[in-house]
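Apart from one protein chain that is not included, each protein chain of the complex appears where it belongs.
Let's turn to subunit A:
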Amino acid sequence: MNFDLTPDQKLLESTVASFVKKEATVSRFRALRDDPVGWSKSLWKTMAELGWIGLVFPESAGGLGGSFVDVAIVLEQLGAGLVPEPFVASVLCAGTALLRLGGPEEHEAHLAPLIAGDTSLALAWAERGGRYDPTWVETTAIRNGDEYVLRGEKVFVLNGHAADTIVVSARTAGNPGDSDGISLFVLPRDTAGLRIKTIRTMDGHKAAMVSLDGVVAPASMRLGAEGAAAPVLDEIMDLGAAAACAEGLGVMRAALGMTVDYLKTREQFGLKIGTFQALQHRAVDMFVRAELAKSTSILASIKVADPDPAERRSAVSAAKVELALCGRYVTQQSIQLHGGIGITDEHDIGLYFKRMHVLNALFGDEEHHLARFAAQPSF
């Protein structure tokens, strides 16, 4: 067994870390909270030039042919710096849909500009009544000759407010909850009948509520075979969950680091508060939880590429549950140990707390993944 990063991976890690420290700081993110996009297109372009966007795409699609472990390395560092650029939404969600279901033409049209950092994408899969189940699709796509007519509503579309292109799931057959009959459509944001409403999320990011009011999509905009998109959506949910775990590690590490620094400097009763055993033990509990979450996150980042979906689901669900248990604890205690200053908007620790709670809710919360873990054959 070997848990060490390769020399290339270590280099990637230190490159991203120093980039985040210099270019993608938390104070920059603070300023972007009031921006209608909420992230920087020029920074996105730089990230592309550094090769991070192309990391997981195969060379045949213009990427670098890396592994998910490489992506996890990037995400952990981005998480530590609260970097808001839409990596998960564009690359892992919409990008994977286009990669798996699209042919060379779609790759050329959508992945090439994404990898170059010229565009960003979104995947609209969630619906109000379906919670975390991507097969709960009430949106319909009714075939009419060479066209489809799409009607329905999608919620909390990550980067939907800024994406150049939105990949939308819609039902070409069957009923909500059926695996069969789900198709994906690639819609430019200015498509007639596509209404995109920007919303704010708790962590200072933006997303979109998307409604499709008789959107007419030519059949050429459908990705892959009709009705066969469910397995890819299933895979994307796992990629998203594993990504949240990796990003959450960075969030936990940063929150713990800030808290320990605070304990070492803040004085009360004439002493550094870090000398109080009650607080020391709390900090240790945070450290222990962060290490355990790291262990399952590593497992998930390896197993998310496992050809056996049951293996993939088990490992990813375990990691997402552990993230919820540990991430909540670490960031909640970070606030507690900072005292009153911890609940002010001016202090960064609250931003980490918020981001962690968003990560917990994305791609399946604790209860969802507990149930899924217990439904696998290995349980």
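Everything that follows uses one rule, which is that contacts are C-beta pairs under 8 Å (C-beta built on N, C-alpha and C of every residue); 3 or more make two chains touch, one makes a residue touch a chain; residues count from 1.
Going forward, contacts and distances are computed from a predicted model.
A chain of the complex is left out here; the name its UniProt entry carries, from "Carbohydrate ABC transporter membrane protein 2, CUT1 family", "Pimeloyl-CoA dehydrogenase large subunit", "Oxidoreductase" or "Phosphate transport system permease protein", is "Pimeloyl-CoA dehydrogenase large subunit". Shown as candidates are A:L55, A:V232, A:I298 or A:L362; the residue that touches the absent chain is A:I298.
Looking at A:N2, A:S42 or A:Q268, the residue that reaches the missing chain in the full complex is A:N2. Of A:L32, A:A283, A:V304 or A:V358, it is A:A283 that touches the chain left out of the display. Which of A:W39, A:F353 or A:F373 touches the hidden chain is settled by the complete complex: it is A:F373. Interface with the hidden chain, as seen from subunit A, comprises residues 1-5, 69, 260, 263-264, 272, 274-275, 277, 280-281, 283-285, 287-288, 291-293, 295-296, 298-299, 302, 317-318, 321-322, 325, 367, 370-371, 373-374, 379.
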